[in-house]
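Handing you this structure, nothing more for now.
Omission of a single protein chain aside, the complex is shown with its protein chains in their original locations.
Naming follows writing order (A and B), and every chain is counted from residue 1.
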Amino acid sequence: MSAAPAGTMHHESIYSGGIASWLTTVDHKRIGVMYGVTALLYFIVGGVEALIIRLQLATPEGTVVGAEVYNQMFTMHGTTMVFLVLMPLAAAMFNFLIPLMVGARDVAFPRLNAFSFWTWFFGAILLNLAFFVNQVPDAGWFGYANLTSKQYNPGLGIDFWVLSLQIMGIASIASGINFTVTTLNMRAPGMSLMRMPLFVWMALIVQILMLLAFPVITVGLVFLLFDRFFDTNFYVAAAGGTPVLWQHLFWIFGHPEVYILILPSFGVVSEILPTFSRKPLFGAPFVIFSGILIGFLGFGVWSHHMFTTGLGPIADTAFSLGTMLIAIPTGVKIFNWIGTLWGGTIVMRTPLYFAVGMIALFIVGGLSGIMHASTPIDLQQHDSYFVVAHLHYVFFGGTVFGLFAGVYYWWPKVTGRMLGEGLGKLNFWVMFLGMNLTFFPMHFLGLDGMARRIYTYPAGVGWEQWNIVATIGAFVLSIGVLLFYINVVRSLRSGEPAAADPWDAATLEWSMSSPPPEYNFAVIPTVNSARPLWLHKYGPTRDISKHTKEDGTPPQPDHPVERVELPSPSHWPLIAAAGLTLAGGGTMIGLLPVLIGAAVLVVAVYRWAFQPLERPGNPVFGPGGGSG
Amino acid sequence: MNEIAEHQDGGHAARSTYWLVALILAIITLLEVAVFYVPFVRSAIAPILLVLSATKFALVAMFFMHLRYDRPILTAILSTGLVVAAAIIVALMLLFGALRLMAPA
Partner (left out) sequence: MSAHATTFAVPHRKMAMWVFIGSECMFFGSLIATYLSYKGKSVAGPTPAEILNIPLTSVSTFVLLMSSLAMVLALDAVQRDHTDQAKLWLGGVIVLGGLFLAGQVYEFSHFYHEGLTLQQNLFGSTFFVLTGFHGAHVTVGVIWMATLLFMAFRGKLGPEQSLDVEVAGLYWHFVDVVWIVIFTVVYLIQ
């Protein structure tokens, strides 16, 4: 893609160019958009899987699907939502926003970033290929050992699941490295860690959690692969091993994964509340340190998923206490969010609706979480619909509402157009209603003894009415989500054009045009405040609400004053990712595809390593550049 | 600042230091093997070996990997991984009964 000549409008062009320009892009903004679009498509897939589950359970003795397909549906629903929707949707925001928020022109390793995206993309396709060969994973998103052994689960379903998770794990670790370095090492002059936006802080903690948690699931999956492919004994009780080892490895990963899924949402809310309350985040350092504490404590509580395996009183007590401790930093955050709203000049826009909705729903999920931190209570609730209710209040109420708040908030920056405000509020209320209608009754079902993952239940045990309510709720929720997609399409077609800073916000990403120019910052800013744009617009006052905006123009000049060179597009990250996926997925077929995939990977990595980041013809802006 | 910047540019330790560190590493390895073969108080063997091993680890990290001369952030990054990994190892061993905090009665 060639850059527009200096002196003309440039920002319409960052998404232009044919398919090849997307396949070879190394621009963090385009990669972010690709993550977002793909995740929102998989959101439909995961949602349809959920609706099939709810249809099956709508009535007793349901016959929509059989037990076998039902198992496949809840397995794919969980795996899809965690790895193909929530993580990549957060990754979309990390990609697009982190460089903009810290004042950088790209990430530390633009091609590695492309490699992460394509590796995840192919891994996600590999997982869903299972549907096309009708060998669908059916052991749950947690894949408990024994259910996954070759003996009890022959066929390729589990192999698809293991291999695609393994491949997507590589993508997560690669992007974890990339964004950790970007955040630590590419901040604009003056942006100390304590001046970093809260969203970037939470994103940094997420990267560290990914880097520490994914190797553990990798090892657990390696053991599983060896057990399945080479008859080893890692999870085989007869050989002296134990399936519980898998549970440990899975949850050492899985519990930090919960925070990997929720912290981005915390970050989003911490950005939105100040903007729409017209005052700084209340006690921002406490919110930061609570996030760090949640991240670290998150590694010490995994066994609370395993109380029913019989760990003994000492372990139960330790993990119980650790879990309850996490309520403290989480409570601190909620307190600070409410403190931010308190006394603020509230601007009731759609992002704030979703942010406040997130806080309310997350509190419900958090409270039920504290309930089963207690071992005796957990022994009653384990594997019941109570837990399903809890985790959906956290993941849907917490993560999805939080990320939707972020989508509504940053959509103008990404696309240059506003999302419809009326439709947005309708979207919120229908989703809010549907969410509570779907998941609140599950608390009652769980306390009434309905076990999760059962594909049907007999009539007359008292579960009928809440199940049909939940199913109706699921369809209301779907309509809510559909309204979001309608809003998106309408905005892209005919949305109101967005100004550079439509919300009068405080952070650097609002200092340039919407969408941002290819080089992000015409001039790398010098940061003197945690709220650099408010400082610029209002001076060092604490009272933002009393001031009218003096100056609507963003502080960024229209064009770079110095020469800016951007990295050249490269197709090697894509090819390397394809080789990796072929080598991994090929193990299900035979040696030949593995060898071909490995050869492609090696060639691509070498070509990539010896290809200069910036080559003749790369985008150049500013004096001496211009035509690129 | 200047001090650190100097280390940045001037690189690292003198070559003689590297040889000395390698010599110490070799000697510690000899000691380890000696501890293995020489009859000792059984309960003391594991702690002694762990201390020797940790010393070697630290020497390689400080001198060969230049942490001693490099920015503290790099030490912090390594320590984060090491501390969490060590905690997980100890916790799993306790959970599997492979390690007891108190000597068995």
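The rule is simple: a residue touches a chain if its C-beta (ideal position, glycine included) is under 8 Å from a C-beta of that chain, and two chains touch if they have at least 3 such contacts.
As the structure is a computational prediction, the values presented were derived from the model and not from experiment.
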{"item": "Contacts of the hidden chain among displayed chains", "value": "A, B"}
{"item": "Absent-chain contact - pick from A:Val26, A:Ala124, A:Ala145 or A:Leu211", "value": "A:Leu211"}
{"item": "Contact partner of the left-out chain, one of A:Leu23, A:Ile44, A:Ile125 or A:Val181", "value": "A:Val181"}
{"item": "Interface residues of subunit A (partner: the chain not displayed)", "value": "108-109, 173, 176-178, 180-181, 184-187, 211-216, 218-220, 222-223, 226, 230-234, 238-241, 245, 249, 252, 606"}
{"item": "Positions on subunit B contacted by the hidden chain, ascending", "value": "4-5, 8, 11-12, 15, 18-19, 21-22, 25-26, 29, 32-33, 35-37, 45-46, 49-50, 52-53, 56-57, 60-61, 63-65, 70-71, 73-74, 77-78, 80-82, 84-86, 88-89, 92-93, 95-96, 98-99"}
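Operating definition for what follows: only the chains that are shown with their structure count from here on.
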{"item": "Cα-centroid distance, subunit A relative to subunit B, in whole angstrom", "value": "36"}
{"item": "Touching residues on subunit B, where the partner in the complex is subunit A", "value": "73, 80-81, 84, 87-88, 91-92, 94-95"}
{"item": "Subunit A to subunit B touching residues, read off their complex", "value": "184, 208, 211-212, 216, 248, 252, 299-300, 303, 311, 315"}
